[in-house]
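Every protein chain except one is present and positioned as in the full complex.
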Amino acid sequence: MRGTVRVTRLVALVAVLTLVAAACSSNKGGGESPSPSTGGKPSGEITFLVSSTPTVDNMLKMLPQFEQQTGIKVNVVNIDYDAMTQKETLDLRSKTGQYDVFWVEGTFLARYSGQLNALEPLDTYPQSQGVDLGLSDLSPALANNFSYGGHLYAMPFENTLMMAAYRTDLYQKAGLQPPATLAEYVSDVAKLNSPPSAYGTEIMGQQGEPIFYEWVNWLWGDGGQLFDSSDKPTLDTPQAVKATEELLTLAKSAPPGVANYSWDQAATSFAQGQVSTAVLFSDQTPSLLDPSSSKVVGKWAYTPFPGTNDTAFGGYAWGMNAFSKNKPAALAFIQWATSAEVLKQLVPNGSSPPRLSILNDPTLQAKYPWLEAEGEASSRAVVPISNASYFDLVDALSTDLNAALTGSKTAQEAMSDAQSQWEQILSSAA
Amino acid sequence: MPWFNHARVASGCSLLARHRKALTGLTFIAPAAVFLTAVMGFPILYLLRHSLNKENFANPAAGATFIGLGNYLALLRNHEFWQSTTTTTTILLFAVAVEFVLGLGVALLLQRVLVGRRLLIALVLIPSMMMPIAVGLMWRYMLDDGYGMVAYYLNRLAITGQGGLFPGSILGTARTALASIVLTDVWEWTPFMALILLAGLQSLPVDPYEAAAVDGASGWQEFWHVTLPMLRAAITVALLIRIADAMRILDIVFSMTNGGPANATQTAQLYSYRIGFQQFNTGLAFAQVVLVASATITVCALIFRQVARERGAA
Partner (left out) sequence: MTTLARRRRAGRLATLAAFAVTGLFLVPVAWTVETSLKTKVQAWTLPPKWVFTPNLDNYRTVLFQQGFLEYLKHSAVIAVGETIVALTLGSLAAYGFERFRFRGRQPLFFAFLLAYMLPEVAIALPAYLLAVQFHVLDTYGLLIAMHATFGTAFATWMMRAFFKEVPAEIEESALTDGATRLGAFLRVTLRLAAPGLVATAVFCLIFSWNDFPYALVLSSLHTETLPVAVGSLKTPAGTAWGGIMAVTVVAFLPTVIFVFIVQKWLVRGLTFGAVK
């Protein structure tokens, strides 16, 4: 019994000490940064919410330089990508200003700017502070992807495009050219399908955003649209059904697990040499270049998604919280993180630069062959849905697409169901 | 027996003394009760009240319209609501049943172990100590059709994979995906179950066993007629806690399948998360939570009452 008491007392002591240490290590409420100095240089602290990607990680490695130059401390909160919008929406709606700068995608703007009015315009505000973000270095299409109601609300950092990646060695051996049309893509993939050692292609088939982004390129490639000119959904169309059926055809030349493949598995699948062709996001390039994890170094290339129609834009940018308590410092950080100098240093590791000056730089293009394909793709990359009900819509459609992929619905059924679901969502949101 | 004496003393007391006793008891309970009410009171009231609204948390401009039971009715007519509820119940039934049987088996084994029981207990508890979110990621990796270790061996045993009992992708086919979730939950929580049952086994009195031995009961009869009935208390605690846990499964599904394929593995709480924290249709999400929680509470209350009644009768 004495032993028990002694141990209990010891544990209790340690516990109390830990608690005291915790209490003393100042934890005042939600990330309130000290008020910025009025006029003069930006200073103080800001909190930056971001999700890890190779490009982001490389930029964060350079953060000490920024902190040295400016004396501004950047607190980084690194979270699961799937939890991002939840944290941002809560913060913006409650006007807490917990995150000064954060990850914004084009699809978020309808909610963040349109409904919550919580983003600081990055065309007018910097101007008022005498800060130049170099907006002329962005293509109009790209700037448009991050604009809402006529204002730019986020400064592009990674110009994520959907590219068709293919194995130069396998294509050469089979005497094939990289696919220039959708039909060629489908037939190339079938030709190069030799299970179980290597498959033709993989599909990001998981319900949710993955399968949606995978599919929408085919929809547009086949001449279909998500909405018509009066913003009514047009999913129950022959083009939409054709796109779904093309996906099902591709699935025949894909590894068995694709119905559950998300972004990361798609990249890994190609990088491990499992497939010959795949539609990837250009921000996954680093995983293809990294010799410690890629088996296809030097054996792959990008070609733009076949055809000349729109492709899905998945890029992300840095937005500024309209309720930030340290806007000058936030602006200084945004300026630095999206500057040509910083972006140029991220290219060797496989980033997709948003600035025209970098994309079109001939020396860089020579060294990094994927830049040229990306430049072409960038001109026709658009944000697929710019509606505040984005998540509801994607949820409904992706579940139907996944059902078609796993065989519980036919392509036609999936599209009809999706159409009626979209109509219902949009009418109840109105 | 202590209870008996206690009652004797109590019955000799006056009404005032008994009230004073009740008060003392309530004083002990008060701090916890106050704490729980303070921390959970507002959230519960908030969610009850807002479940009666049509509102979108991310759209303050649209405001909140009172629609009474509108959300509830919409859910009861919604296919996805029923699907997520049945999915959760299915996972719960299979997982808890298997955990119970396996856990009981493990507990019985541990009880008879001659050496190294302490080591075994500490080791076998490890799955229960791992982060569910990491466990989900781990099993997703192990069940990956192309690269997973477990998938590899399952394919070799012709249980899955081409020509197996269940052809098609493990996590990409509804039935096997569901089985994978159950498998992961069972792997993670059987040790926990086993531990509680072991505790119960250790505290059983010896006399009934001696009586049974005298009567010439076989091992199986002994187990069924002596052990199990006396284990009732431990079994109840274990079951109630696991049922309450299983109704709330989120992390495992979030990291393994994100609810797929085609919502086949979407559990109730994942559905709440999607409606409430991605679409921010908070009125609907709260209504769903109330419905699911009511079901959980009812089931648990019934079990609780049944056990209390049996114990009173015994």
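Think of it as A and B in the order they're written, each chain with its own count starting at 1.
Going forward, a residue touches a chain if its C-beta (ideal position, glycine included) is under 8 Å from a C-beta of that chain, and two chains touch if they have at least 3 such contacts.
From a predicted model like this one, the values you see are computed outputs, not experimental measurements.
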| item | value |
| --- | --- |
| Hidden partner chain, touching residue among B:T89, B:S128 or B:T227 | B:S128 |
| Residue numbers in subunit B that touch the chain omitted from display | 2-3, 5-6, 9-10, 21-22, 24-29, 31-33, 35-36, 39-40, 42-44, 46-47, 57, 106, 108-118, 120-134, 137-139, 141-142, 146-147, 149-150, 152, 187, 190-192, 195-196, 198-200, 202-203, 213, 233-234, 237, 240-241, 244, 247-248, 250-251, 254-255, 268-269, 272-273, 276-277, 282, 285-286, 289, 292-293, 296-297, 300-301, 304, 308 |
| Interface with the undisplayed chain - residues on subunit A | 1, 4-5, 7-8, 12, 15-16, 18-19, 21-23, 27-31, 47, 51-54, 75, 77-83, 86-87, 90, 94, 96, 98, 263-264, 267-268, 271-272, 281, 283-287, 292-293, 295 |
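Just so it is clear, only the chains that are shown with their structure count from here on.
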| item | value |
| --- | --- |
| Centroid spacing, where centroids are CA-atom means, of subunit A and subunit B in whole angstrom | 36 |
| Contacting residues of subunit A [partner subunit B, same complex] | 82, 85-86, 89, 93, 111, 115-116, 196, 205-208, 255-260, 262, 265, 269, 272, 274, 388-389, 391-392, 395, 399-400, 402-403, 405-406, 408-409, 429 |
| List of subunit B residues in touch with subunit A within their complex | 56-62, 144-147, 161-162, 168-174, 177, 254, 257-263, 274, 277-281 |
